[in-house]
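Pasting a structure below so you can have a look.
Just one protein chain is left out here, and the rest sit where they should.
On to chain A.
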Amino acid sequence: MQTRKYILPFLASVLLLSCKKFLDVEPQDAISDDNSAVITDKSSAETATRGLYRALSADAYYGSNFVSIGYLSGDNIVWTGSQSIIQQFISHNVRADNANIASAWSSIYATINRANHIIAKVPAVTDPLLTQQLKNQFTGEAYFVRALGYFDLARTWGGVQITLTPTITPADKYGIKRSSLDQTYNQVLSDLVAADSLLPTTTNRFRATQKTAWALRARYHLYRRQWADAETYATKVIADSANYKLVQPYSAFFANNATATSESVLELSYSATYTNSHRNSWQPPANGGTRQWAPNDAFLSLVNDPAIGGNRSALVAKTSAGLWYGNLYYRSPATDPAFVIRIAELWLIRAEARAQLNNLSGAISDLNAVRSRAGIPPSEAATQSALLLAIENERRLEFAFEGHRWYDLVRTNRAAAVLGVTDVNKQVLPIPAGEVLNDIDLEQNKGY
């Protein structure tokens, strides 16, 4: 009886004391972000930067979803699957509840958030191993990726909300109004300028370097119709012919499991561990895909025409049952790279910029560089307008399954004539319905 009196209080106090420890359980495959202690040394800075590229290469971004918006909304693809959210792009009737735009939107902003973490934290890290040079490189890469993120947002949705700080709490990013299209593009430029000054001058096809920033800047000025700048920056990259050249034939940059050929200015890398689901939508069932979408008849007749497609016919293939399918993404394991910027694009950017600047001979020689690689005769375009049309058509084939066609037709105001999208409101996509619902400061685009 006497001992019993003490057993219970004793047990209770032991239990209470050990309770706190008992209830403290930490994960083993993640670390706490307490005290913003994540990016603190060289190792964490470099791993965070790699994580940034993995965001850029996510399925919903450059892996497949975002890229597909660019080509599905063009005129090369037919939908064969069951999900009519794909058909919405092809028929230019995208609804705000389309799941693909929602995932692309959030994937781009997730990438931007990772970049913001690096930009905010890496310069302040004090670790002797993290040299100023490395700090500049990581921060420059983050500026570059953020520029690409806002560029993609701007060309797809127009002016968007701009956030330049890492998100720490859920409330951080409320109360931000949409910026105008100009403001958004200005952010892209200022990030590109910052990246230019920080990035190394080396060549790295998987990561951003100064030359990658120049290449994106060439594209940026093209979209902004700043022809002289576009020509300047395209030339800076093309001039490095030791590192960047049009590989022969066309298929050499992707066929036979090629990676990181000198065609690529920026190419995102995948592996057996980090796969790219893109092939699944393209390859036919016989090759283990779904062939959700496929080249349409109009495109097939172009690409298979030796005088138009030339050796770019390697982009398509046919099953034994006679089904045509796109064959740019085909690998197993699914390691098809995402081709973000190829040197061919810079040739065509310069061609277009020169044509706009009325340097027709310069333009045509740039255009013919790409045509000659495709194994087709030189262009016979004689006037500025004929040349611009020839460049447009060249881009349609050259980047058929990369995300360019829709944006090209929109930026050149040709979407109405070519695609029949006469409603200018439909030349930007709707902001995802769920986001508009969730954020009162996010205004829906007109007409949706």
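Methods note: contacts are C-beta pairs under 8 Å (C-beta built on N, C-alpha and C of every residue); 3 or more make two chains touch, one makes a residue touch a chain; residues count from 1.
By our rule, contacts and distances are computed from a predicted model.
Chemist: Leaving aside the chains on screen, match the unshown one to its UniProt name from "Aspartyl/glutamyl-tRNA(Asn/Gln) amidotransferase subunit C", "ATP-binding cassette domain-containing protein", "Sugar ABC transporter permease" or "TonB-linked outer membrane protein, SusC/RagA family".
Modeler: For the chain not displayed, UniProt's protein name is "TonB-linked outer membrane protein, SusC/RagA family".
Chemist: Pick out which of A:D97, A:D182, A:D305 or A:E443 touches the chain that's been left out of the picture.
Modeler: The missing chain is touched by A:D97.
Chemist: In the complete complex, the non-displayed chain touches which residues of chain A?
Modeler: Answer for chain A: residues 4, 8, 11-12, 15, 19, 22-34, 38, 44, 46-55, 57, 80-85, 87, 95-97, 99, 102, 105-106, 109-114, 116-117, 160-161, 163, 166-170, 172-174, 176, 204-207, 259-260, 269, 271-274, 284-292, 320-321, 330-333, 420, 432-435, 437-439, 442, 448 touch the chain left out.
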